[in-house]
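Complex shown without one protein chain; remaining protein chains in place.
So, chain A:
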Amino acid sequence: MLEVSGLTRRIGGNNVLADLSISQPRGEVACIVGPSGCGKSTLLRLVAGLDAPDAGEIRIDGEVMSSERRMVPTHRRSINMVFQDYALWPHMRVGNIVGYGLAHLNRADREKRVSDLLRLMRIEALGDRLPSQLSGGQQQRVAIARALATSPRILLLDEPLSNLDVQLRTEMRLEFADLFRKVETTVLYVTHDPLEASSFADRLIVMRKGQIEQQGDPQTLFSAPSSEWVAMLAGYDIRLTLENPRPDQDGFIGNAGDQAVRFGAMAEGQPLAEAKSVLLMLHPTSLRFGDEREKLDNRVSGTVVSTLYEGRQWRVSLKVGESRFSILVPFRCSVGEVLAFGFSSRDAAAFPA
């Protein structure tokens, strides 16, 4: 079990991490999501013991690893990591790289363990190769095999898919989901891509400016972002400002120009009282066009301001009331045309504007 409490790390006078606390039960796959500079990689380095905190404590299975008074060296923490650049030693063969952390085993046991791991990662034929003789995907599998070899109490992964092409990245998401189920170890995975994280995470931890913005299981986080910022990160790109928000029979209602728009509730922890206007945020996949929209409780029309062909679909800039936003539609529109769309009030996230 990983327990991080009150962790603070300052670099050059800036709080890269500020009083951060996380508790991760054994066997959980947790993904830390956030933009560059939010402190997610720093957190990973602190857990790994590659950096020391300015305040706070890190415990693994109840044992203090980092604190004001104690720093257990990295090589004595029984954790392992898959680095963003893989960090494969160029002068060693794959078999030696994977077996590097198994020096305490006798030769036969070591070879068996290496062989098992290469099989698990489906690279059993590559044991005699040098890193320079491997493709990017193969290098990544070697890095994972090495990290698993020592049976770490916690497996850390620092944006391991960022160096792969789009197709391979998608394939690896599925493989990671399968792998994490098989190895049953505690995983702390860092990425800036929420979709990647939601593929296999038991829990998403969204970080911003060195603090946790929101955490929860992926479904909850994607369906109910607790802040405007998390909603943006989750892909809620459509922003509609509603004036005069007020309670309605099944929820709330507000005006976009002369159109009434319903929404289910304010986002968690966000007060409606005294708000003169509300920002409604929608995921593009929530919008429906044509007949489909008729079944939904919100039907809104906007004027097409501009269009842009983006290969098989059009990006349309719409004006609804005073709000302007762009959406992707599978049909052509003309500037000045009125475009109607619908969405369910339950799919909208509302925040005080």
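What we mean here is this: a residue touches a chain if its C-beta (ideal position, glycine included) is under 8 Å from a C-beta of that chain, and two chains touch if they have at least 3 such contacts; residues count from 1.
By definition in this document, contacts and distances are computed from a predicted model.
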item: Options "Particulate methane monooxygenase alpha subunit", "Iron(III) transport system permease protein", "Molybdopterin-dependent oxidoreductase" or "FXSXX-COOH protein": UniProt name of the undisplayed chain; value: "Iron(III) transport system permease protein"
item: Residue in contact with the excluded chain [from A:Gly13, A:Pro90 or A:Gly336]; value: A:Pro90
item: Contact partner of the left-out chain, one of A:Ser23, A:Gln133, A:Gln219 or A:Ser306; value: A:Gln133
item: Residue, one of A:Arg45, A:Arg293 or A:Arg324, that touches the chain absent here; value: A:Arg45
item: Sites on chain A contacted by the missing partner chain, in the whole complex; value: 11, 45, 48-52, 66, 68-76, 79-81, 83-85, 87-93, 100-101, 103-104, 129-130, 132-135, 138, 143, 146-147, 149-150, 152
